[in-house]
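Every protein chain except one is present and positioned as in the full complex.
Then we have chain A:
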Amino acid sequence: MPRRTDISSVLVIGSGPIVIGQACEFDYSGTQACRVLKAEGLRVILVNSNPATIMTDPEMADATYVEPITPEFVEQVIEYERPDALLATLGGQTALNAAVALHRSGALERYGVELIGASIEAIERGENRDSFKRIVDEIGGQTARSAICHSMQECLEAVEKLGYPVVVRPSYTMGGAGSGMAFDEDDLHRIAGTGLALSPSTEVLLEESILGWKEYELEVMRDHADNVVIVCSIENVDPMGVHTGDSVTVAPAMTLTDREYQVMRDQAIAVIRAVGVDTGGCNIQFAVDPATGRMIIIEMNPRVSRSSALASKATGFPIAKIAAKVALGYTLDEIPNDITGETPASFEPTLDYVVVKVPRFAFEKFPAAETSLTTHMKSVGEAMAIGRNFTEALQKALRSAEKPEAPFEFAAEPGEMGELLRAIARPYDGRLRDTVDALRAGADVEQVSKATGIDPWFVDQLALLCEVADDVRAIDHVTPELLRHAKRHGFSDAQLAALRGTRADVIRGVREALGVRPVFKTVDTCAAEFAARTPYHYSSYDEETEVSARERPAVIILGSGPNRIGQGIEFDYSCVHAAMALGDAGYETVMVNCNPETVSTDYDTSDRLYFEPLTLEDVLEVVHAEQQAGPVAGVIVQLGGQTPLKLARELEQAGVPIVGTTPGAINLAEERGAFGRVLHAAGLPAPKHGTASSYTEAREIAADIGYPVLVRPSYVLGGRGMEIVYDDASLSEYISRATDASPEHPVLVDRFLDDAVEIDVDALYDGHELYLGGVMEHIEEAGVHSGDSACALPPTTLGPEELLRIRESTEAIARGVGVRGLLNVQYALAGDVLYVLEANPRASRTVPFVSKATAVPLAKAASRLMLGSTIAELRGEGMLPASGDAVDLPADAPVAVKEAVMPFNRFRMPDGRTVDTLLGPEMRSTGEVMGIDELFGTAFAKSQVAAFGALPVRGTVFVSLANRDKRHMIFPVKRLADLGFDILATAGTAEVLRRNGVTADVVRKRWVGSEPDGTPTIIGRILAGDVDLIINTPSGTTVSGNPRADGYEIRTAAIQANVPCVTTVQGLAAAVQGIEAQLAGSVGVRCLQSWARRSVIRAERQATP
C-alpha cells in the first residue's frame, strides 16, 4: 500500500540535550526521519532544544523550533503550526514522554493531531511494567518474578516474597535511570526511594535477580500490514546485571542455536503484535539462564533506541529511516533496500562479519564516584568495530575507545591470578582487560567464566588472543604467516611492538615490506548474496578487497570517535557538514569514524564510509586504500576534535596530505612557548604563565605570577585534569595526583583571572580575510570550563569597541598561527584588558551553536576554505553573508543562550550519595541546549527550561553565599523578594540582607542531622520539597571534587530533589532575568527559519549601504 495521502504535515520531536542514556543516536534517527518526511513532500516541523544536532539544521525541516521539549512549549508549536501528525518514536524517551503528556492534557485531540508510529495505548502497554508482564504471559513467554510497587511499604512487603538481591527499576525513566540492585534493606530504601521519586508515575518494579544470565536484544520492525522482520540480534558479553549501554555487546548473537534463536524471534514478534506497535521499530531484551536455557523477556522499548542505532550501523539496515516510512503507510516490501538497490526492506539482514561495541566511560571526571557497573547506565559514549571474526572486531573496538588503557596489554606482567579472579567477579570499566590478565596469569577458561559469568565461548576467544600473543613473543624471527595470523585476530602494530620490544612504526615497516596489509570488505546486509551499491567498508586481514576505483578527487574526513565529556556530537556535526559541503563542491567525500551513534557514520552522509578506529595505523591503511583507488585531495583533521588532531603530525610525517591549517601551525597554537611568541608579536596580552616539567618548576612559576593559578596538563580537551590551586600545598598535591609531569608531558601554569568575563570566539580565516563567526559571552565567571558555562550570543554586556578589539585580536592570532579554516579563541576581559587564554585552530564545541544562532554554516565554510576557497568566494556563493560578520549583528538580532547539561545524578560515591555538583575548570557536562528569543532574559529562561526544567516563578528561595559574593547578590536577591519569593538564608547571609531591607528566615548553617528542637534542617526542607530555588556559591577554595567542600550536602540534596541550584553570582543575575521573563508571560516559540529571515534582511541591508 502506498503512503497515506491524508497527512501533509508532521511534527517530529527530538531528544533534547545529550545526557547519559540518551545521546546522539537520536540525532541520527531524527535526521533520517526528517530526510524521509521531506523527501515525501511533507511539511516537517521539528522541536529539539539541542543546537549541536544535524536534525536542527534549518534545511532538515520546514520549521525548526529550537525550543524546550516540554508539553507546554510543544503545545505552543502545535497551536501555531497545526500539524496533521506527530512522530514521537524517534526522539528517545524524551519525545515519547512529551507525546504521552500531550495526549493526557488533551492537546493532541484539541488540535486534531494524530500520533503516528506507536499509539498511546501501545506506548503504555509496552512501558507499563504491569501490562507488559501480562502481555508476555498471554503470548506464552516468561518474565522474571516481580512486583510493582508505588510506595516504600509495598517494596518492603514484596521483597519478603522475592528475596534479596532484588532488582529495582523505576517506570518511565530513560537509560535505566534510578535503577539498581538491592542486596539488603538499606540498599532497598536508598534505591527504591530514589526510583519512586524519579518515576513520573511514582512506580518501581522489584524483580527476582537474574544476575549472571546471558543477555540478548532483538531489533524488530513492523509495518501496518503486519509484516515483521528482525533486523539484528545482539548478545551482551557482560552477563545480566550490567546495563546494556555499559556492556560490551556483539552482533550477531554468537552462542545461540537456531532453535533458541527462533523461539526468541517468535516471542519478539508476538510481543510487538500484542503491544500493538503498528508501525516502526522496537527493541526487545531477553535473558537466558546459561544452565537450563530458561528464557525471560526483560523489557521492550516501543520506539527507536540506542540499540537501534547500533543495529542500523551493524547491519546496514537503517531502522529509523524505515520506521519513518512505515509510519507514513508504506509496507516493508514497498521500501527498497538502499544497499543492494534491488531487493526490498522486507527481509532480515544477514552478517558475514562480527560487530563489537564497547562503552566509553568518564569516571576520571568524577574521581569520587563508585566505579561498579550496574543496571544504571553510566557510560557517556561507545565505539563500534567490525571485523571478520570476534577477536578482530573486539580488538579494533577497544582501540577505537581511545583510552590508552582500553586495548589489551599482553607485554606487561599480568598480576596475581587469585587476586584478578576475585576482582573480575565485580563488573567495572576495564574488567575485560583484567579478565585477559587473569588468563595470562594462569586461570583457565572455566575459572574465568565462573568468576565473571561471561560465556565460555567468549572467554575462550580471549584465551586465543593470549595464545597468539605468546606465539608472537616466543618466535625468533617474525614470519609473514605469524604476522598475518596475529593481524587476523586484531592485534595492532602497537601491541605487536610491545610484544617484540620494538616500536609500532618498525612493525608497520615490516608489515608493509612483507605485504601484510588489510583489505576492505563491505557491509551489505546480505552476506554478499547481492551486489552492494553503497561503499560502507571495514578493514580485515583477509584476501580480497572491495574498494572500487574512482575518478574524482577524494577528501578524507577523520571523525571524532566515541562520545566523551569534552568531545561529543558538536564535532560530529562539523564533520557531517564538511561531508555535505565538499560533496556539493564536487569532491568524493570519505568519512572515517567508529562511533555508531552518529550521523557521520550513516552511509548516506558521505560518498564512502570507513567504519574504522581512529588510530594512526588504521587511518594510514584507509588513506593507502583510497590512494590506490584514485586521487586523494587531502585529509581533514581539524573538525573531529582532539582525536584526529593528535594524529596530524604523524600522518604528515607518513606523507599524508593534510588540508587546512598545517600540523606545524596547529602545534604553534598548542605549544605554549610558540604561542606566546605569536601573541607577543601581535602585541596581545595573555595571563602570566609558564610551563613546568616538575613540581619545583611549577612552584617557581606560581611564586612569580602569584596565586591563584590554573594548572593543567598540555594537549588536552575538555579541561581534563585542570584545576585552580590557591597555594603551594595544593599545587604539590595536584602535581603528584593528577599528572606525571615530565619534559614530554609538561604542566601548564597560568595566572587565574578572578572576576573576569570569559569570551569565546569562533572565526574563519583564509590567509587574507577573517570572518568572525560569533562572539559568545560566558555567564559564569572565568574558572568554570567553557563547555560547562552558559553563554550568550550576541554578547550581552560587550560594546562595539570591545567587539572590534576582539575581531582585531582574533585576526592577528589567525594570521600569526597560519590558520586555514576554523579558529576558536578564548578571551578573558578583566579590568578592561582583553587577555588571550587560548587559541585552538580547529572546530570548537560551539561551532554548531554559533551556526544555529547566526544562520551561517561555519563548518561547511571551513571545509571549503581548507580545500582552497576564499572567504570572498564563499560570500559570493552565498554560503557566507555578502558582507559583514558577527561584529555587525543588527540591533534586532535574536539572543541565543547556550546552557550545559550535567550528568551528576548518574554518579554516586561508594556510600551511595551523589557526587558534588560544583562547576570547575574541568569540563563535566555531557550536552547542551539552546534558548533563542528577542531578549536575553527570555532566551535564558528557555535554556533553563530545556536543560533542567522551568525556573520557579513563586515560592521559596534558599540563599547561602561565600563572603566574597555577598556584595554582588544583594540586588538580585532583593529583586526575587520583590517578585514575591520567600527568602530563606543562613545567618550571615540573612544579616547582610536584613541591612539591605530584605527579610529572610534564618536557617542554621548545619547541613546534616536534625535540629535539637526537631525542626527539619535545610537539607530536610530541600528534600521535602519546601524549597523552589537554591543559590549556593562555594566558600571553600578547593573545587577538586573533595566531597567535604562547603555546601556539598546542599547541592546534593538539590540534585536529589530536582530543585534548580545556582552556584555562581552571574548565574543568579541571569536566573532573575529569566524569572522576570517567565512572570511577564512573554515566552513564545519561533522557528529558526523565521529568525534567519532577519539575518537575510541584514545581509541585504549591509550590501546596500
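Operating definition for what follows: a residue touches a chain if its C-beta (ideal position, glycine included) is under 8 Å from a C-beta of that chain, and two chains touch if they have at least 3 such contacts; residues count from 1.
Assume contacts and distances are computed from a predicted model.
Participant: UniProt name of the unshown chain, from "ABC transporter ATP-binding protein", "Membrane protein", "SoxAX cytochrome complex subunit A" or "Carbamoyl phosphate synthase small chain"?
Facilitator: Per the UniProt record, the undisplayed chain of the complex is "Carbamoyl phosphate synthase small chain".
Participant: Using the definition of touch stated at the top, determine which of A:Thr350, A:Gln653, A:Asn996 or A:Ser1090 touches the missing chain.
Facilitator: Checking the options A:Thr350, A:Gln653, A:Asn996 or A:Ser1090, the one contacting the hidden chain is A:Thr350.
Participant: Quick one: which of A:Phe363, A:Tyr428 or A:Phe530 touches the chain that's been left out?
Facilitator: Checking each option in A:Phe363, A:Tyr428 or A:Phe530, the one touching the absent chain turns out to be A:Phe530.
Participant: Among A:Thr202, A:Asn227, A:Thr371 or A:Thr870, which residue is in touch with the absent chain?
Facilitator: The missing chain is touched by A:Asn227.
Participant: Can you work out which residue in A:Ser372, A:Asn389 or A:Asn667 touches the chain that's missing from view?
Facilitator: Selected residue, touching the omitted chain: A:Asn389.
Participant: Tell me which stretches of chain A touch the chain missing from the display.
Facilitator: On the chain A side, contact with the omitted chain comes from 225-227, 229-230, 233, 252-259, 261-262, 265-266, 290-293, 331-333, 342-344, 346-354, 388-390, 445, 455-457, 460, 464, 521, 526-531, 542-544.
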